[in-house]
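With one protein chain held back, the other chains of the complex are shown just where they sit.
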Amino acid sequence: MNKVVANGDAAIEGIIDGMTLMLGGFGLCGIPENCISSLVKKGTTNLTCISNNAGVDDFGLGLLLQERQIKKMISSYVGENDEFERQMLSGELEVDLIPQGSLAERCRAGGAGIPAFFTPAGYGTEVAEGKEVREFNGKPHILESALTADFAIVKAWKGDRFGNLIFKGTARNFNPVMAMAGKITIAEVEELVEPGELNPNQIHTPGIFVQRIFQGVDYEKRIEQRTTLSKN
Amino acid sequence: MNKVVANGDAAIEGIIDGMTLMLGGFGLCGIPENCISSLVKKGTTNLTCISNNAGVDDFGLGLLLQERQIKKMISSYVGENDEFERQMLSGELEVDLIPQGSLAERCRAGGAGIPAFFTPAGYGTEVAEGKEVREFNGKPHILESALTADFAIVKAWKGDRFGNLIFKGTARNFNPVMAMAGKITIAEVEELVEPGELNPNQIHTPGIFVQRIFQGVDYEKRIEQRTTLSKN
Amino acid sequence: MLDKVGIAKRIAQELQDGWYVNLGIGIPTLVANYIPQGINVEFQSENGLLGMGPFPYDGEEDADLINAGKQTVTLLPGASLFDSATSFAMIRGQHVQLTVLGAMEVAENGDIANWKIPGRMVKGMGGAMDLVASAENIIVAMMHTNKKGESKILSKCTLPLTGVGCVKKVVTNLAVLEIINGTFHLIERAPGVSVEEIQNATEGTLVVEGEIPEMQLD
Partner (left out) sequence: MLDKVGIAKRIAQELQDGWYVNLGIGIPTLVANYIPQGINVEFQSENGLLGMGPFPYDGEEDADLINAGKQTVTLLPGASLFDSATSFAMIRGQHVQLTVLGAMEVAENGDIANWKIPGRMVKGMGGAMDLVASAENIIVAMMHTNKKGESKILSKCTLPLTGVGCVKKVVTNLAVLEIINGTFHLIERAPGVSVEEIQNATEGTLVVEGEIPEMQLD
């Protein structure tokens, strides 16, 4: 059950041009910084990236956008990234925008063997185009399909050699559902411990969903909007 | 945000004849013992009970069966209860048997605003009768609908006044998904604490899903199959 | 006429004790600052947090604790953290009693547009489509007109929709409007604003019945 790999470079082995990746995080919170760096270094291109956001110009997925490694983004919100907007409006980058709740649920469905489900979100909007509409309890819903990925890359706070993960604060976000939906799931963690050190009752992502794990280094954990109150 | 009620009797206020209830637990593990006692005492009848199992003859939901308070059971497995089998085979009790995973997912769906989803479980069996079949990735699936209840009654280990819950061991089982699916959700807990005492990162059921909470008494926590090893 | 704070204050009057509330980015966020006395509400942030508190003190900010606007926040006692699927289970499952969000346009049939300007701005819908499609109780916080003075309270939305027929109440810098049977109904005027001013700023059908009271703020 030992799933430990050395580092980000080793973790992303097997990711090749044209693959579909899921990357956890909300904004810059809870993103797999080490694996993103390794992907930039490796130069893999034509990637389809499923991630709630696209980072900022010089951090997170923005780094892969800068290098033109991403062919298509599947996200719910892509503001706060000028390069993204430029590539999108110019048509260089394909973009599939999905309601955030549908994105989360579609990832979970992909991991849970639910090929499709009905949701009210997006009915009557361009999101519903080409999708089946059905009424339940007098309310129209659209049929959304599961999402899966060749690799899911998530970031956790603590993890053990078996791949059990615990997240911290709102850095949890999409990470647990994406961990479920990867054909291969890579977890980078701030602290890697031995099996038995994490309380079984407090594990957010059971190790069964994780195939590779490593302790990341040099986390910047950049804050997008530093909002504070003065103590005076 | 104070959701505390005095006890089981107060918690079940508003449950009337003919209602649909969800009751957490797997076998006798993690069942809401106090509320079941209060329901027996109150004598509410014609209940539809959604619960993975039906207890044993003299404990758990078996107590409600003995008193003929249950009109219909919606469960996945009902062995180990002679009175249940007798009422079922004689036609006194309606029974809807559902695959365990579909039962869990249908409760979650009910709580999550997903009116229906596709699953492979039950395809080609009597469970699929009257249900839509659709192929995804070359594999037939059936459409299952969400379950909700007038009241969901769950049992947790610890809870706070806001309704946040932490479960222990495998007593978690159906409790979190049923907590989501009740129009009114009652939680009975072994230990009731003040908001702030539970670690926000370790809460299994956020308080938003819970409307009433109380600290139960006299938990018997009966063991159905006491399997042990000798120390020698 | 109200400023953004005024709009937030007026919306805060709608809060009821024990409600779980989701506040969108912008004006809606300000509502948290004006909760009426004696009312306890909990704020849900769709990135996975219930029981959101104020911004942290200088130096105490935590990169792992942000709200849906990516701002650093704190947790109040009784808070809980969860993943995105659970968060939207709360929203889609109608466990959140009130959703407050901004809009570019609202139409008299309850349609709302707030996520895209074709060919120009594409930020994405984030959680807005889930919120508007699911919530029983939506209040839109917005300016009555755009920078050119054109009405954003319309007979029909011109921008790509976020949701259809879902808005029931709108609080603008000029008025409180309710949508009933496919028309806007004027409920309250902002301090010092006349019914005529509101009528002139409203492109959609506006029903004015009887005396329209002025908002009572503070």
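The first chain written gets the first letter, and so on, giving A, B and C; residue counts start at 1 in each chain.
FYI, contacts are C-beta pairs under 8 Å (C-beta built on N, C-alpha and C of every residue); 3 or more make two chains touch, one makes a residue touch a chain.
Owing to the predicted nature of the structure, the values given are computational and were not obtained by experimental measurement.
Visitor: Which visible chains touch the chain that is not shown?
Guide: A, B
Visitor: Looking at the whole complex, which of B:T20, B:Q69 or B:T119 touches the chain that is not displayed?
Guide: Touches the omitted chain: B:T119.
Visitor: So that we can see where the missing chain sits, which residues of chain B does it touch?
Guide: Counting only chain B, the missing chain is touched by 26-30, 52, 75-80, 85, 88-89, 95, 97, 99-105, 107-108, 119-127, 157, 167-177, 204, 221-231.
Visitor: Which residues does chain A use to touch the chain missing from this display?
Guide: 1, 108, 110-114, 160-162, 164, 180, 194-196, 200-201, 203, 206-209
In the analysis below, only the chains that are shown with their structure count from here on.
Visitor: For chain A and chain C, let me know how many angstrom lie between their CA-based centres, rounded off.
Guide: Averaging C-alpha atoms per chain gives centres 28 Å apart.
Visitor: Mind checking the centre-to-centre distance between chain B and chain C? Centres are C-alpha means, answer in whole Å.
Guide: Each chain's C-alpha centroid was found; their separation is 36 Å.
Visitor: In whole angstrom, what separates the CA-based centres of chain A and chain B?
Guide: A distance of 33 Å separates the two centres.
Visitor: Find every residue in chain C that makes contact with two or more other chains and list them.
Guide: Each of 81-82, 85, 88, 91-92, 134 in chain C touches at least two other chains.
Visitor: Residues of chain A that touch two or more other chains: which are they?
Guide: If we look for residues of chain A contacting two or more partner chains, we find 105, 119-120, 167-169.
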